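Starting off with a structure, shown below.
Of the protein chains in this complex, all but one are displayed in their positions.
When the chains are written out, they are named A, B and C in that same order, and each has its own residue count from 1.
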Amino acid sequence: MRDVVEIGSGKTAQRGYHLDDIAIVPSRRTRDVDDVSTAWQLDAYPFRIPCVAHPSDATMSPASAVALGQLGGLGVLNVEGLWTRYENPDKVLEELSTLDEDAPATKRLQEAYAEPIRPDLIAERVRQMREGGSTVAVRVSPQHTLALAPVILDAGVDILVIQGTIVSAEHVSTTDEPLNLKEFIADLDLPVVVGGCTDYKTALHLMRTGAAGVIVGVGADEWSTTDTVLGIRVPMATAIADAAAARRDYLDETGGRYVHLIADGDLQTSGDIAKALGCGADAVMIGEPLAMCDEAPASGAWWHSAASHPQLPRGAFGVAGQSLGSMEKLLYGPSDDPDGQLNLFGGLRRAMAKCGYRDLKEFQKVGLVIDK
Amino acid sequence: MRDVVEIGSGKTAQRGYHLDDIAIVPSRRTRDVDDVSTAWQLDAYPFRIPCVAHPSDATMSPASAVALGQLGGLGVLNVEGLWTRYENPDKVLEELSTLDEDAPATKRLQEAYAEPIRPDLIAERVRQMREGGSTVAVRVSPQHTLALAPVILDAGVDILVIQGTIVSAEHVSTTDEPLNLKEFIADLDLPVVVGGCTDYKTALHLMRTGAAGVIVGVGADEWSTTDTVLGIRVPMATAIADAAAARRDYLDETGGRYVHLIADGDLQTSGDIAKALGCGADAVMIGEPLAMCDEAPASGAWWHSAASHPQLPRGAFGVAGQSLGSMEKLLYGPSDDPDGQLNLFGGLRRAMAKCGYRDLKEFQKVGLVIDK
Amino acid sequence: MRDVVEIGSGKTAQRGYHLDDIAIVPSRRTRDVDDVSTAWQLDAYPFRIPCVAHPSDATMSPASAVALGQLGGLGVLNVEGLWTRYENPDKVLEELSTLDEDAPATKRLQEAYAEPIRPDLIAERVRQMREGGSTVAVRVSPQHTLALAPVILDAGVDILVIQGTIVSAEHVSTTDEPLNLKEFIADLDLPVVVGGCTDYKTALHLMRTGAAGVIVGVGADEWSTTDTVLGIRVPMATAIADAAAARRDYLDETGGRYVHLIADGDLQTSGDIAKALGCGADAVMIGEPLAMCDEAPASGAWWHSAASHPQLPRGAFGVAGQSLGSMEKLLYGPSDDPDGQLNLFGGLRRAMAKCGYRDLKEFQKVGLVIDK
Partner (left out) sequence: MRDVVEIGSGKTAQRGYHLDDIAIVPSRRTRDVDDVSTAWQLDAYPFRIPCVAHPSDATMSPASAVALGQLGGLGVLNVEGLWTRYENPDKVLEELSTLDEDAPATKRLQEAYAEPIRPDLIAERVRQMREGGSTVAVRVSPQHTLALAPVILDAGVDILVIQGTIVSAEHVSTTDEPLNLKEFIADLDLPVVVGGCTDYKTALHLMRTGAAGVIVGVGADEWSTTDTVLGIRVPMATAIADAAAARRDYLDETGGRYVHLIADGDLQTSGDIAKALGCGADAVMIGEPLAMCDEAPASGAWWHSAASHPQLPRGAFGVAGQSLGSMEKLLYGPSDDPDGQLNLFGGLRRAMAKCGYRDLKEFQKVGLVIDK
């Protein structure tokens, strides 16, 4: 039944499916939309919607992270972004928001991120977020986790997100002492989310590190170029379903430890969100859409973290455009746009109602069809 | 043989096919086009062509419903549309017909439909249609069926169409008393058509409610955004064939009760109609094409019912364009356009002749090929 | 191994492949291009290349039919086209060649073909072609074969082509006496080519009528709208391979009667021709490319016979453009265009050489790959 084919003599490949290759099939009862819950909880932290911010500087400032928290989602600030490199990044953000399509945007991004990270600013940004009163989460790369963790933990975050394009449970290095995720997480007393990963095995190994959540996917959207640069393209429907299988097997292996899956990539509309959750995700990481609301730090400009890599940038620069409206309207509507870009979680709720499900965990069983 | 694949470990999905993925394969005798009949009958009501109007205000006014009836099809007026909200909706329709692509059309639609429904106007509209002398049918949503049914039935319709994006035989609600379709239909002495549905099981359950006809599909065409908003995309060829299997099983289960399938979605050309009937449909619901003939209420502008939803609109607004000609030319030709948009049922008749079939029921057995 | 899938419960469809879905795989020796022969013979008539003209007025006048014959192919004049409706069609052809994209071209075609067919002109056109000294072939539709055959046969053609969009061996009519192909052909002493057909069964039945050649396909190219109007779309690679299987079975059934397959549709470039022959065709019908050479009757304008149908036109009108060059350059080069539109049969010959085959019959065994 598994769709494995031989692409040439003796070389096999699994067939993978993108979210756009699949659709939801309502096939049982229907339900009142008001009886549907989109509540999600990660460790001790409850959320009104299963929404985690993709930690790009285009989506998350300390202020917008707090705003997302107040609206029931989880804001995540990148501690390797502009906010920890500049005392006041407003000027840089404003300049980026005015770049047009002809500008050598990648070069400008590389310059902006060439400024060194200042540990004192990490502490300052965490403090700003704490003051907002929401759950505080920051993102750090695996490469810098050992160096930056002390200052992050001292500053007092609630959730730590260790995220790189591809993270494995076993990083090999002949020069540096690599991060041992399992030992690192065991020593912490706060929940850690790690990723991205793209397959069953890596997902399972990341679960065994003790992580509370695993990120599935590499955040790819239409601006991402991980595909052309690295040859890595993640069919998200398959990646999520495979990671969900790892979650089941890990539940069995541990007698009940449930690790949350956070899908990151290919998520632009409420329909995309519904499909990712229907494949087995517990929550979704939202990137570009959050860059397009009133609260966005760069007025609608959009770039991935990897888009500023000094030697090998991966991600085109999306020039700023008109705001879709407030973050609240983005998440909860009312929408006056028919394309599924507004009322993202109202749309999810309605999809669940049409399929007769009450909560997110049930909805993971929804029927799917492949039609592309 | 069924095309079910594992999209990831343990998560399966059926493969579905759109009408555009398939084509008809003539493979036996040919027949004179004059010997072919496109007659269709629903309950006691005979029709010259298997054509039901999609009940959008862009296609159906009382007058255009009557016109379609006179030409041998079934007009259906939406009792939750503009005609029951406005004493005289001409002004609104005229304004909508002049919106251009840059206008915030969705917002304007939402405003137009914010006007409350007036029961007295329902009675008035039914009366107008009765005067036209054709079979009278109206559409009501499942949510409003219990409230609006008395006035509709009092007004005296021939056929009742209960239609929502997705309708199930079992709607669950903790707040309202939900519509029990089975009991509701059993109490009526007129034929009821219900839908849309998208799979075998829901189709079978809807048949068991006592409906005379079941709508297959969600009316999706290129203007529909059910896909991006809800993640629901219906591969019509598969949906129709599955519902046809439910019809066969229900025939067996009841010892002979035949429920008609009305395909709604992806139907723009005579070729599309032929393919839908070849998959097993008994009739087709025609939307946008009917919005583009001389008799159309909004001069060629086109929108789905769901396009005016106050919180979650689903459907782009199609601006008005040049008429394709009279409704008669649209349905019966002669065509002077090579794209299959005119002479819709003359095209169907010729397709049947090329395949050697005499009537619609026989034609459901036509051979198909998948080639995309 | 046959690729048959269930598109819905109990409804199956074969998977079909277009020529563009496949490619040739060289996998044995290579051969000098000068050692390769493209010779083809139909009944007693030898041809230098396996090229039959698609009998549209846009490709074939008596003069261009003769020109093609002199260059080693088979010209075919449509006896239901402009040349038998007008004493001098030059004025009509010239007008059609000047229509631009905004013109209501279909209506103009319908008017041009509304003129009645004159039997005396049929005799006159055949006489003109005989004078050219090449093999004389004309096309007649199945509907008009009984009426027009006497004058055609009296005029003295070498090969008769009975061609409609879809032709079956058994046409049923309650009003007219239908054409019985088997009896009709048995009474003739000249080779008859019939078609088009699209599947194994019809191909086999047409072979049993005694035809010397069977046309596979409906002539569809990018201008054809048989798909949108009738729902009939022919995956040519599959249709040809299926008809080749019918040819094999008929050979066995008759102890050696070989019926030629002439592929008609989807053939624009030398690569397309090579693929059609590689699927099992004996020859190809060339339409639009012949409309684009210096000898073309309408200066590059292009339309299918069905494009002028009075009630149900099927085929868009291609406005005239710059000539690709002489018919000789089109067929034999030298080419100075890299797109495979010139030197059509020099390209075929080189493809055969790269695959190591000497003649067309051998080349039918060439390896294929599906890659779309």
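Following the convention adopted for this analysis, contacts are C-beta pairs under 8 Å (C-beta built on N, C-alpha and C of every residue); 3 or more make two chains touch, one makes a residue touch a chain.
Nothing here was measured: the structure is a model prediction, and the numbers come from that model.
Note that the undisplayed chain, when the full complex is considered, contacts A, C. Of the candidate positions C:25, C:147 or C:186, contact with the hidden chain is made by C:25.
The omitted chain makes contact with just one of the residues A:229, A:251 or A:319: A:229. Against the chain not shown here, chain C presents residues 1-3, 15-17, 22-32, 34-35, 200, 237-246, 248, 269-275, 278-280, 333-340, 343, 346-347, 350-351, 354, 356, 367-371. Residue positions on chain A in contact with the hidden chain: 4-18, 104, 106-107, 110, 165-176, 178, 197-202, 225, 227-235, 238, 307, 310-317, in rising order.
Note that only the chains that are shown with their structure count from here on.
Arrangement of the chains shown, judged by which pairs touch: a linear chain-to-chain path with two open ends. With each centre defined as the average position of its C-alpha atoms, the distance from chain A to chain C rounds to 56 Å.
Chain centres here are Cα averages; for chain A and chain B they lie 40 Å apart. Chain contacts: chain A has no residue touching two or more partner chains.
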